[in-house]
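Notes follow once the structure below has been shown.
All protein chains of the complex are present and in place, except for one that has been dropped.
Presenting subunit A:
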Amino acid sequence: MPTKPESVTGNDTVIDVRDLSVHFGLRGSTLARLFGRDAGTVKAVDGVDLALRRGEVVGLVGESGSGKSTLGRALLGLVPITSGNVVFEGRDVGRMGRRELREVRSDIAMVFQDPNAALNPAMTVEVAVGDALRVQGVTSETERRERVVDALERVGLSPVELFLAKYPRDLSGGQKQRVVMARAIINSPTVLVADEPISMLDMSVRAKILQLMLDLKRDLDLSYVYITHDLASAKFFCDRIAIMYLGRIVEIGDTEEIFAHPRHPYTRALLKAIPDPDPARSVPRDLPRGEIPDAASPPLGCAFHPRCPVATATCGWESRDLRSLLEEHWTRRDAETYERERALVGDLDHLDTPATTARIGSGPPDQVRALLERIRAENPDEPLWQGVSEITEDGSGVVVRFHEGEDPDLRPAGGAEVACVLYGDDQG
């Protein structure tokens, strides 16, 4: 297993991302659009700061839907930037014209997740790799061929003559990914954005491709933005790691620091989720419960609080959490009890509008309150109950009030920066 090269500690920033937001408008129904009703936006990237230094490998790690790929695409200007800046060598990518963007795209290259889809099925390897030169204005066919041969050799596809005339369908997954790499490096870029470059490959090929990326970094003086959901490969590959959750960076720091002292509960959960080759260890890891929330209406307060095992009173508890608590409770009940309790609680759909007060019940208020007390007694450790400030009886139901939540910013904590209420400015 090759080892990670020593971190380069130059302070010279290549890409500076400042307070970047990328929001996508949702397409509502035709009728809604006709009346100008807004279908809402998905905040794919929401206020991210990130600096990539020369010769550095920064990992963006997160689950599907955390916005890591969108952030990577924004670096090349492939997605429209809503606000903030992506500054590459002193110029703002978001405000570039067509020609400038084309130039930038020869300096920042991208490798995609699925090598099977990233190559045009109608182009041979030579044409596909050479096209990166052609669009950058290299018109001489002989020069293109020379450089294509050189690039293919660099990515380890030799004998080159064997590959030049092949179509993507004739190549294996690893070979295709090498062709994609060759296309990415042929314009001698300074930054390579690698979007899960090994996740679609066979296990046996992954290490080789990662090693190739390290070799290319050494030979061509590249900086990497390495996007992945696989912390194990990030540990091997990255100098710094940024953990993303729902469009934000929740923790960022040197790889050693993140792995030795994970601070954010989400980081801890991700670390626990790394498969362990020890067969003696069984599976009871407390993985984050549930799924990543809907990015179109993220939770109030800290976006991670509904899944957080150590959430506090001020994490932003709200009506939707109450609904999932009740529904989860019912999964453990028989049908009869469910029908009875359901009738008592009444319709829950109005809880979907996020609010810090929730009114439930369509029966005697004391019975509704008793039901909630019963659920609480079953699992008193459930973090939601810390967030409840009071339960008052009101007509034919109860009103549950929650503490006002706090949306934590990234704050320095120890050797890293963490966005969590547990880590204030003064704490380590």
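One rule holds in what follows: a contact is a pair of C-beta atoms (placed from the backbone, for glycine too) under 8 Å apart; a residue touches a chain by one contact, two chains touch by 3 or more; residues count from 1.
Definition applied: contacts and distances are computed from a predicted model.
Missing chain, UniProt protein name, picked from "YIEGIA family protein", "Fe-S cluster assembly protein SufD", "ATP synthase subunit b" or "ABC transporter permease": "ABC transporter permease". Here one chain is not drawn; of A:53, A:105 or A:403, the residue touching it is A:105.
Checked against the hidden chain, the listed residues A:63, A:92 or A:131 yield one contact partner: A:131.
In the complete assembly, the contact with the undisplayed chain comes from A:118, out of A:20, A:60, A:74 or A:118. One of A:68, A:183 or A:229 touches the chain omitted from the figure, and that residue is A:183. What subunit A contributes to its contact with the hidden chain is residues 73, 76, 78, 98, 101-103, 105-106, 109-110, 112-114, 117-123, 131-132, 135-136, 180, 183-184, 187.
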